[in-house]
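With one protein chain held back, the other chains of the complex are shown just where they sit.
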């Protein structure tokens, strides 16, 4: 497996898009940290990067890469290599390179300017979100052979998690505002990896506000060690489940 | 060596293979022929495990290949349209395949030499012509000295010279006692190479004969003519 991961990893790291992504992340982070004397603005920039850019780039790049390497996958398949191994190697290669890009681009400035609980939380969450969206890309791209269709599905998926999901939640919040829905809302966040990530960061970034009435409910849930473990496990499930489904499909895919 | 047992394959509603039964043994050079879309490539890919049959089984040395991968160590595959990562050079592809196989076996680099690939080792794959890509595919198929060679339209796209080189190589390997499976449209090219012929149509095996049987039964000298005769007869029935 290592040999194939190494081949894939080296190939991706040479890719211009990944290099560009790393550079843009770095540029954004360094400049937003450097401009202000307090780190708050830089943290906000990186938060938006984690919630917006990282998912988009991860899912889109991984999907396009998968479609473009269909030849390579075919070539590997005619070799004495397990299907599972091929798919896992691709997944690890892509995940590692996205995580690496994030750590180099945004992680280093984070550790330099905000090496406290917020910074470290953001770093971990950013890496996890990268992997989650790579996993989602695997799921989306196994669903259809058509590259254009696949990219379409991927963009819809991203749009859904980045924007529509929150829109639906906001709508529900105001439609059901007469009912005690806070606890149900906590549950609903489990259905979006971006929301899970955002709330974990929020608990650290807006600590004071989260101590308020409703914030306290979230804090009581997510802020405890149990909540922390639970929401990270949920994020990990967001990696494992889509990837596992895609792996099963790949095992029985005809090439 | 390879046994195909009651294989059926459906892509959606389309039935590509319908209850195919075949046996291949080492030392044979078998041509798999038939019109476009008759299921030749699907059959080959089933043997390679790239297509998973809806029904039936493929045995390699008496063992089922379904869900297995190690048996592919003994197979060299040359695809119909070799597609390789664009950004890699010929040299890198060959290097990579060596790494992936990671075998200590002696490599068969005959074709690298005879196709003179070393001169263009640093050419990226995307700049290659179809013919050159085929040369690379052929080289890779033979590289690891496999017991079984599966060649999907090997001579299509090759210039006459390269075609001849490949043919010679195939004959040489056959004489070493290897099993060679070839699909082809160009019947005229097959004459000297093959020992058996399988004709497929609409997902079924139409016939499976040795060349001698075929020529004898049709009273022809050339395979192409013999086949044509059989088809004509069939049409008249």
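Note that the chains take the letters A and B in the order they are written out, and that residue 1 is the start of every chain.
We adopt the following convention: a residue touches a chain if its C-beta (ideal position, glycine included) is under 8 Å from a C-beta of that chain, and two chains touch if they have at least 3 such contacts.
By our rule, contacts and distances are computed from a predicted model.
Its record in UniProt calls the unshown chain "Nitrous oxide reductase family maturation protein NosD", which is the match among "Rhodanese-related sulfurtransferase", "Quinol oxidase polypeptide II", "Nitrous oxide reductase family maturation protein NosD" or "Alkylation response protein AidB-like acyl-CoA dehydrogenase". Taking every chain of the complex into account, the omitted one touches A.
Contact with the omitted chain, checked across A:15, A:144 or A:207, is made by A:207.
Not every partner is drawn; the one left out touches chain A at residues 38, 40, 44, 47-48, 51-52, 162-163, 166-167, 169-170, 173-174, 177, 181-182, 185-186, 189, 194-195, 198-199, 201-202, 205-216, 218.
Here is the rule we go by: only the chains that are shown with their structure count from here on.
Our note on geometry: chain A versus chain B, Cα centroid distance of 43 Å, whole angstroms.
Chain contact summary for the complex, chain A toward chain B: residues 3-4, 7, 11, 14, 68-72, 74-83, 252-255. The residues of chain B lying in touch with chain A in their complex are 11, 45, 48-52, 69-73, 75, 77, 79, 83-88, 96-97, 99-102.
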